[in-house]
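Each remark here refers to the structure printed beneath this line.
In this view, the complex is presented without one of its protein chains, the others remaining in place.
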Amino acid sequence: MATAPAPLPDSPSPVPPKYQPLASSSTHLRRRKLASTLFYLLCFGVTLLSFFLLAWIMSGIFKQGIPYLNQQFLTSFPSRFAEQAGIKSALYGSVYVLCVTAVFAIPVGIGAAIFLQEYAGDNRFARFVQVNIANLAGVPSIVYGILGLALFVRALGFERSVLSGGLTLGLLVLPIIIIATQEALRGVPNSLRHGSYALGASKWQTIRRQVLPIAMPGILTGIILSISRAMGETAPLIMMGALTYVAFVPRGLRDGFTTLPIQVFNWTSRPQVEFQAIAAAGIIVLMTVLLSLNALAIFLRYRYNSRL
Amino acid sequence: MNTSSLSNLADKAMSESPTRKAETPSARNSTPQFNVAMAAAGEQNATPVIVEAEKINLFYGTKQALKSVSIPFHQNTISALIGPSGCGKSTFLRCLNRMNDLIEGCRTEGEVTLSGENIYTKGVDTVMLRQRVGMVFQKPNPFPMAIWDNIAYGPRLRGIKNKAVLGEIVEESLRGAALWDEVKDDLKKSALGLSGGQQQRLCIARALATKPEVLLMDEPCSALDPISTLKVEELMRELRGAYTIIIVTHNMQQAARVSDTTAFFLLGELIEMGASAKMFTDPSDKRTEDYITGRFG
Partner (left out) sequence: MAMENPATSQIPVAGGAATLGSVAKNSESLSATRKKPLEIALFWIFALCAAVTVFTTFGIIAVLVTESAPFFREVSLARFFGEKEWAPLFNPPHYGVLSLICGTFLVAAGAALFSLPMGLLAAIYLSEYASPRARNIMKPVLELLAGVPTVVYGYFALLFITPLLQNGLESMTPTLQRVTGNPNLFPTIEVFNALSASIAIAIMTLPLVASLCEDSLRVVPRALREGAYALGATKMEVSLKVVVPAALSGIMASFILAVSRAVGETMIVALAAGASPKITLNPLESIQTMTGYIVQVSMGDVPHGSIGYQTIFAVGLVLFCITVLMNLASISLVKKYRHKYD
C-alpha cells in the first residue's frame, strides 16, 4: 500500500527546474511579478482617477458659482436677469415638498419594514413583496413621475401641487427606507426579542421597547439618505409638472412649487453664460445641504457599525 | 504509486483504527513502518536537514507570539507540532512559507533556512518560496471552480498551458492524494460539491501539483470526520519519503500515529522536541508530560 509516492511526470513537462534558488527568478516569474506590480498601479491609478474626477467636478462648479453666491441669491425670487435671480422659491419649495415626503414615506416605510421583518414569515407573499421592493428601488425615477402625474395630479385631482410632488417623491424613496430599516431590524439579536417575550411582553411591546430603540441608528441613516435622495431628484417632478418659474413661496399643500434641482436644471438649459453660472451657485447650495445630510448618515452608520 | 481502490483504503483504515487506539505507545513501536521512522528521526543524520528555523521571534503588534524558537526539520520525514490552543504552533508553521507576511502588523525576527537559504533575507521571492513550500489549511479551501481547474491552478501559474501536460499533472496529483478514483469522472464538476474529506484531499492534491519540497499542514483533519481523517493520515504516510511534511495538530494520537518527530509548544516557546515515540512515552520535560498525560488520561 504505502510505496513510493507519486512520481510526477517530469520528462515532457515544461515545469521550471525544481527548486530554483529562492532569490533567483526565472524570466517567467519576473514577468508575473511585473504584471502584478503593473496591475497594482492600474487599480491604484483608477481609484485615484475616480477621486480626481469628482474633485475636478466639485472644484469646477465651485469656481463658476462662488461669485454669485451671496445673501441676495438666497433671498431673491428667480428673475429674467441673472444678477437679480435667486433661489428663495426653490428653497421653500424643496422644504415643503420634503416635509410631505417625510410625513408620508417615513411611517409607511418603517411600518412596511416591521411587517416584513417581524410579522411576515418566509412565505410566498413576503418573498414577493421583498423582490418587488428590490425592483422598485431600481425603477427609473422618471417612471415614478409618470405614476405621480396619472395618480396624484389627475386621478386624485391634487393638481401640480406640493402635495403631488411630495407624495410622488415619497413613493420613490419608500424602497430605500424599507431596505435600510429591514437591515437595521435584522441586526437586532433574536435573544433580545425572546427575552422580552419571556417576560410576557406582547409582540408590539417587544418591538417598541426593545427592537426599535436598538435599530434606531440604522433606521435614522436610511431616513436621512432617502430624504437626501428625494432632495436631489429632478426628473419625476418635472414629469409630473412642477413649475420651472415660480416667483412666490408656496402657502399650502395645494400650491404650485419649484425645487432646487429643478431651478438648477432650468438655469443650466438656458444658453446665457450668466444663468449657467448661477446654476453653479444653485448647485453649491444644493450640494452643501445634500453632502452634509449624507455625511451625517454615513457617520451614523459607521459609528453604529463599529459599536456592534 | 500504488492506488488501491477506495474501499480497500477505507477498509484498511477502519480495521486499523480500533487496534491502534488500544495500543500502548510502546506497542506501537513494533509496527515496522514506525521503526523506519524512528531510525530516521533517532539518528538525526539519516536524512539531511531541509528546513531549519533559528531563533524565531514573532510579534503581532507589540505582543510576542513566538519566543526564540529553533527547530531543524529533516528531509522526507513527518514532523508534528503539538501544544494547547494559542501556543503559537500554527503561527510558527506559517513562518515557514511566510504566510504571516499577509497579516497586518505581524513582524518576524530570526532565520528560516530552506536547503541552506535564508527565506527571510532580502530578495527572497515569496512567490518562489511558496512554490517550493506547499501548504494545506485547517478548513478545506477549494476554489469555487471545477476540480480539474483547482489542481491545474498552480501549474498554470508556472506558465504550463499544454492541456495534455496539465491533464497528466492533474491525474498524478489526484492519484497522489488518493482521490483519483472518486472524482475521475467528475473532473469538470465544481469542487464545492465534494464532501469535506474529499475537499481536503483535493487541497492536498492541489498543493502536490506544484511539486513542493516541503508540505505544511495546518490541522488538516480538524474539520473532518474520523473516516476522512484516517484517509488523510494514510495519505500522509504514503507521501512520506518523497515530501518533507510538517503538520500542526491538536490530536496527539494523530501526532503519534503519523509523525517521526514531534515538537511541543507552550505559550510561544518550544518546550521539547524529539522522536515521536520517545516524546509520547518518555518525555524529558515535566510540562510535556503533563500535557500528554492530561490529554490521554
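Going by the order they are written in, the chains are A and B; count residues from 1 in each one.
Definition applied: a residue touches a chain if its C-beta (ideal position, glycine included) is under 8 Å from a C-beta of that chain, and two chains touch if they have at least 3 such contacts.
Worth saying up front: this structure is predicted, and the values here are computed from it rather than measured.
Only one of A:Ala85, A:Val100, A:Ile114 or A:Leu220 touches the absent chain when the whole complex is considered: A:Ile114.
From the options A:Leu147, A:Val211 or A:Val246, the residue with contact to the unseen chain in the full assembly is A:Leu147. Checked against the full complex, the one of B:Gly154, B:Gly241 or B:Gly274 touching the unshown chain is B:Gly154.
Residues 32-33, 35-36, 39-40, 42-44, 46-47, 49-51, 53-54, 57, 60-61, 64, 107-112, 114-116, 118-121, 123, 128-129, 131-147, 149-151, 171, 174-175, 178, 197, 199-205, 225, 228-229, 231-235, 238-239, 241, 244, 261, 264-265, 268-269, 276, 279-280, 283, 286-287, 290-291, 293-295, 298, 302 of chain A touch the missing chain (whole complex, contact as defined above). Of the residues in chain B, those that touch the hidden partner chain are 97, 99, 102, 104, 126-131, 134-135, 137, 139, 141-145, 153-154, 157, 203, 206-207, 210.
Here is the rule we go by: only the chains that are shown with their structure count from here on.
Rounded to whole angstrom units, the spacing between the C-alpha centres of chain A and chain B is 50. Across the complex, chain B meets chain A through its residues 1-2, 4, 9, 12, 33, 114-115, 117, 119, 121, 123-125, 127-129, 132, 155, 157-160, 162, 165, 168-169, 172-173, 175-176, 208, 211, 213, 234, 237-243. Within the complex formed with chain B, the chain A residues making contact are 1-9, 12-16, 18-25, 28-29, 32-33.
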